[in-house]
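On to chain A.
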Amino acid sequence: MTDTAVSTQDPAPIVAMTGISITFPGVKALDGVDFRLFPGEVHALMGENGAGKSTLIKALTGVYTVDSGSIVVDGEERTFAGPAQAQAAGISTVYQEVNLCDNLSVAENIMLGHEVRRAGVVDWRRTRSAAREHLRTMNLDIDPKSSLSSHSLAVQQLVAISRAMVVDARVLILDEPTSSLDADEVARLFDVVRALRDRGVAILFVSHFLDQVYAISDRMTVLRNGALVGEYRTADLDRVELVQKMIGRALAVLEELEEAPKRSVAERADTQPFVQAIGLGRKGTIEPFDLDVYAGEVVGLAGLLGSGRTELARLLYGADHADSGEIRVEGVHTKMRTPRNALARGIVYSSESRKTEGIVGDLTVRENIVLGLQADRGWLRRISRRKSDDVVNRYIEALGIRPANPEAIAGNLSGGNQQKVLLARWLATAPKLLLLDEPTRGIDVGAKAEIQKLVADLAAQGMAVVFISAELDEVLRLSHRIAVLRDRRKVAEITNSDAVTTDDVVHLIASGGQS
Partner candidate 1 sequence: DSGDAETAGGDSGDGGAITVGFSQVGSESGWRAANTKSIQDALTAEAGFDLSFSDAQQKQENQIQAIRSYIAQGVQYIAFSPVVESGWDSVLEEAKDAGIPVILTDRAVDSEDTSLYVTFIGSDFVEEGKRIGDWVSENLGTEPINVVELQGTTGSAPAIDRKTGFEDAIAGNDNISVIASETGNFTRAEGKTVMEGFLQAYPDIDVVYAHNDDMGLGAIEAIKAAGKVPGKDIKVVTIDGVKDGMTALAAGEINYIVECNPLLGPDLAEIIKTLESGGTVEPRIVTQDEAFDQAGAQAVLADREY
Partner candidate 2 sequence: MATDQLTPSKAPTDARPSFGSRVRRFRIDERYVPVLGTVVVLIAMLAIGGSRYENFLTGRVIANVLINNSFLVVIAVGMTFVILTGGIDLSVGAVVALSGCVAAWMFTHGYGAAVAIPAVILVGTVIGLVVGVMVHVFEIQPFIATLAAMFLARGLCYIVAPESIPITDPTIVALARTRWGTDDGLVITPSGVIALAVVAIAFVTLHYTRFGRTVYAIGGSEQSAKLMGLPVARTKVLVYVISGTCAGLGGLLFAIFSRSGYALTGVGMELDAIAAVVIGGTLLTGGSGFVLGSVLGVLVLGLIQTIITFEGTLSSWWTKIFIGALLLIFVVLQRLLAIRRR
């Protein structure tokens, strides 16, 4: 059942893991997985959400202790007690969720533990200039003294990657480094990765973007449900096969989505928009803009990272206070002071940063899913067990949340599955307007297709949707109308049709709507 794709003339692997098993309470996250990594290759680790990719990486770097199996690094059997030891052995890792300290400056985050010292005392000037150098390799021109939290997720991700470059690593592990990056940044990252590969560094790369995987990797290992499916040369495995290996069945949904663009012709039943923003703005975050969203319509927000899409959505949701303009819901002027006001009007917002603004980590999947519903009802009227069973099981099944156990602690779920739980929370409230900020980030191919299909279906059933995604393709495919943002300003709005291409939108962004 397990395929092997390495011929005998390959050099000795720098990392060889054999028979790795890890069990969490209730989940067998890894089951006898073998994995090899060779110097001078980019190796993609593939699998659905929850397949065990991140767990395998954490097993290698000593975050988790393995139940059984052996890890050989550079011909020597090793058990790392933690990332520090792995780093010392030349394994540098960027973990999936950005793991930096946002109370510290960019420079410190990059150089922590590797500060330039003179006589035991940190020389900040030299440390900062070293940090600036590392940022420059990522083409990042930010002030190393600025605080990390003042930067968007994308920048933070790039900072995390810069940090990994600080040590002269022989193995570089990147767990979904590109999920919040735009094409340009991805291209730059890949330049760096290629250069490292040519220097003989072994690179382990995880991504749900098949294009990227095919563009950069030499070899791939596929996991499914914690078990090894096989190891292949990228050149030998085409996409359809790869996806089939990942999900273990044919890709019906994908094909379906492929065939029929879900965007139906915008025939507005209502003459009145569901939500109307007039001159809505907030100093320092987004300039005043007008935006109408009709029932049954998907409005896509396009723009580069940091263009203000998140801010726009947050204003509509009342998560931030607008300091100018007004919002009308179904024609009625409405105060959006808190998210509760929005919720009461059937407006919900799924945040882009699920770790800090979405998931309530220590609660169970069940509690997380019904949280929105419960908050809307107030504390007195608890949702009955039967009703919550209903809702929870429905969405666990509909979105394919794994493990399909409502009592699992949400914080322990894999990244992609957490995103699904969040989505379930909002869908369960049967909203009229769904503000989706990067709902497909970090989600595997199958699930992504399903979410897209879901959005299209919901709109078809009359729900209004605002859809934010870094992937223009996705925005184009789903949206009826696209609002283009640039530098925290809405610069254009176009009605979507088959004739509109990504290039058109990119052009609009570039020209700032002046063309």
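Candidate entries met the following condition: all candidates are chains of the complex that A comes from, given by their letters.
Basically, a contact is a pair of C-beta atoms (placed from the backbone, for glycine too) under 8 Å apart; a residue touches a chain by one contact, two chains touch by 3 or more; residues count from 1.
Computed from a prediction, not measured in an experiment: that's the story for all the values here.
Asker: What candidate from 1 or 2 touches chain A in the complex under consideration?
Answerer: Here, the candidate touching chain A is 2.
Asker: Which positions of chain A touch candidate 2 when the two form their complex?
Answerer: Listed in rising order, the residues are 63, 82-84, 86-88, 93, 95, 99-104, 108, 112-113, 115, 117, 120-122, 124, 140-143, 146-147, 150-152, 155, 163, 182-184, 186-187, 209-212, 239-240, 243, 251, 254-255, 257-258, 284, 304, 306, 445, 448-449, 452, 470-474, 477, 487, 502-503, 505-506, 509-512.
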